[in-house]
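Here the complex is missing one protein chain, while the rest keep their positions.
Presenting chain A:
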Amino acid sequence: MAALDQKSPNVLLQSLCCRITGKSEADVAHQFQYAVRVIGSNYAPTIERDEFLVSEKIKKELLKQRREADAALFSELHRKLQTQGVLKHRWSILYLLLSLCEDPRKPSTRVGSYGSLFAQALPRDAHSTPFYYTRPQSLSLSYPERSALAAHNASSMGTSGISSLGMYSLNGPGPSPQALLTGPQAVADPTRGPRLWALPITGTVPLNSRPTTGPAPGPTSSPAPRPPHRQRRDGDTSAEISEAALVRDILYVFQGIDGKFIKMCTPENCYKIDSKVPMCKSLRDTSSRLAELGWLHNKVRKYTDSRSLDRAFGLVGQSFCASLHQELKEYYRLLSVLHSQLQLEDDQGVNVGLESTLTLRRLLVWTYDPKIRLKTLAALVDYCQGRKGGELASAVHAYGKTGDPHMRALVQHILGLVSHPILNFLYRWIYDGELEDTYHEFFVASDPTVKTDRLWHDKYSLRKSMIPSFITMDQARKVLLIGKSINFLHQVCHDRTPPGKIPPASKSADSPKDAAELFTDLEGAFQSKIDAAYFETSKYLLDVLNKNYQLLEHLQAMRRYLLLGQGDFIRHLMDLLKPELARAATTLYQHNLTGILETAVRATNAQFDSPDILKRLDVRLLEVSPGDTGWDVFSLDYHVDGPIATVFTRECMSHYLRVFNFLWRAKRMEYILTDIWKSQMCNAKLLKSMPELSGVLHQCHILASEMVHFIHQMQYYITFEVLECSWDELWNKVQQAQDLDHIIAAHEVFLDTIISRCLLDSNSRSLLNQLRAVFDQIIEFQNAQNALYRSALEELQLRVQYEDNKRRREEEGEWGMTAEQEAAENRRVQEFKDTIPKMCSQLRLLTHFYQGIVQEFLRLLMTSSDESLQFLSFRLDFNEHYKARDPRLRPSLGATRGRRSSNI
């Protein structure tokens, strides 16, 4: 086989012709000629040199013919073929077989067109050339070289296309040389296939595609080569610099090297032609135009050289440099092609025709595309100066918004490379939660000083300047959240299981090309990828928080204990605590109170709560200031730690404590009023016997019911309009929350609403002061009434005792009383009666103060901007009792109404 392989292609071709036509060598001369010409031409150099592609095509073809079994058989055979490795060009032979493939069911139609052509062509060529006899020399099958060149072109077009010149030279710069060389025949016969027959018949080939290696190119029928042209041109420029010399110079300048005549002019920062050199103006102009390419090249080169050594420039910057290098490489490839052509010309001397030499003009045309590309690169380099990371990617992306498809493709390619590291960061971040960003290029920043308890809130932040412009703010936030969730799970929840099923393919399939596609196709894949990761991670995090850490249960516990939702428990606690809390604050001991708390828990429905929650419930004593009673400093507390503390932060807890204190105070007022009412009811019958007291008692009753009404309305407002409404809102939001941030936000809104509605924020300080004053009045009233009852009951008891004594003595047969005793009794009764007006006036004073405070409170409520507070004022003064008393309430109400109507 090896020996056989030495046979030249021509011999093989000839035997093939004989074999197929079934005739002897001499008979197939025409066919052979034709075959040689077709094979020797650069006919269709465009096919893919990819074995896999070809085999796929074959399978498809077989399937099209409904021969599935054969397709499978073919795959088997193909595999066998691959394992043997005898053939070097498997794709080639497979391709040949494929193109010879015929569907057994239908006759091929494609061959027909060739047939007619062939039939036409044969007779004509018969007389033109005795080709057959010159066969061995003339046919130079330089196919491998050419196909290699074609392959290079194909690949370079794929990546950058800067060496588009290669394609020009392969297909010939233009149609003119062939038309000239083939002579009148070609011109006279337009029916010939342009592709097939546009070839020069002779060995004069489109230059550089066919460097004739044979000893003597033996064209017999071709027009003689045309040295005269060349000579004439050379003669013309003998005084000046020849164009060829300039071309050589220019090629150096293209690489940024000074030529003989064209030199870098540093002060003006441009390439200049030595003005002393004699040269015609057009040449001078053309070469300065060409020299621009060198300048652009230098610019790009300088940037990459300076940056690629700078380690702090970061991965994104490095990949930018790499992409620039890649482009420059393509450019160098073009230059090397030009150089080799120049070399070739030198070797062949004047032999090659005028049309195929390198001229400045030709260079101008060929370097047109590369120049535009270099220009874009130079502009990019300018624009990207001093940027790095995501900022750099944004800058590149901004250049992609151009209408020129070539430029867009170029920038897209660079963008793909540049954004690749960013995409890597991003995947590492959203799938593993790891931040490997040594050079601070990614748009998520981490603060290493933050401890784990503030991880969710403070540790990670967005670096706004580094968000590439092709990533929206919304996406960036989601990305931040995903990674944050993962880190939260790892570091705070100590949950190491990977959240959900991360598609493993997505991690591997992020080549630079994908990166560009992903980022440009923002509506589609990228968005869905982020969304998927977002939902997956957030859902997992919420599940963990709810299942392992009972977030929702804790939320409810807050509501029940700190916001007094568990009524029976609170009531019982207050009952138990009352004697303790009445004492001075300094005498309270936390352990006593804790014991009472436990008793209250055990006695009420609270005992059915989970022990985890009850364990966290605790008593807390606020800072004691002089004169405080236990009521002022007592507070319930709820301990939070671990992941839960992310939702219930320290600020949240302090808010809860404030609200608790307010509610506790209001609750206490209710409790006091209940006591007042109880004692009124109990004592009413007893004191009936003292008609002189009825006026005072009546006053007491009136004031007490006024207060009861007020406190009831307040309680109604707090419980239903504030707590229940906000709680319902919070609960709905929490149920629908997609990520932890939603829950935190909803919770904060909830607390804020409660704080402001409970008059605890700074805007309603005056209202709160009035309310506190009302509460104080209630306490004072309690004291006054208690004193009243105490003295009344004392008096009553004395009287009963007196009567008892009188009766006992009468039964014993003595005088009921002595005059002295009676006088004493009467004096005492009189004294008691004298105290009654004092009590009356004290009560009146109290009533007066109380009503003044309430009126002021109402006035403030009316003028407040919050609608629910205005409604509260209507409810408090439903029968316009206070309005009738206080002139200030009337105009303000009118004013409010007027303002309202004007607003509407």
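We take it that a contact is a pair of C-beta atoms (placed from the backbone, for glycine too) under 8 Å apart; a residue touches a chain by one contact, two chains touch by 3 or more; residues count from 1.
What we mean here is this: contacts and distances are computed from a predicted model.
> According to its UniProt entry, is the unseen chain "Ubiquinone biosynthesis O-methyltransferase, mitochondrial", "GID complex catalytic subunit 2", "Mitotic-spindle organizing protein 1" or "KLTH0F10318p"?
Answer from the record: the omitted chain is "Mitotic-spindle organizing protein 1".
> Decide which residue listed in A:Gln31, A:Ser394, A:Gln699 or A:Ser873 touches the omitted chain of the complex.
Residue touching the chain left out of view: A:Gln31.
> Specify the residue from the set A:Gly22, A:Pro405 or A:Gly627 that touches the hidden chain.
Residue touching the absent chain, from the options given: A:Gly22.
> For the full complex, which residue in A:Leu77, A:Ala684 or A:Ala823 touches the chain that was left out?
Per the contact definition at the top, the residue touching the missing chain is A:Leu77.
> Just the residue numbers, please: which parts of chain A touch the chain that's not shown?
Its contact residues with the unshown chain are 1, 4-5, 7, 9, 12-13, 15-17, 19-22, 31, 34-35, 38-39, 41, 43-45, 47, 58, 61-62, 70, 73-74, 77-78, 80-81, 84, 86-89, 92-104, 110-112, 114-115, 118-119, 122, 141, 143-144, 147.
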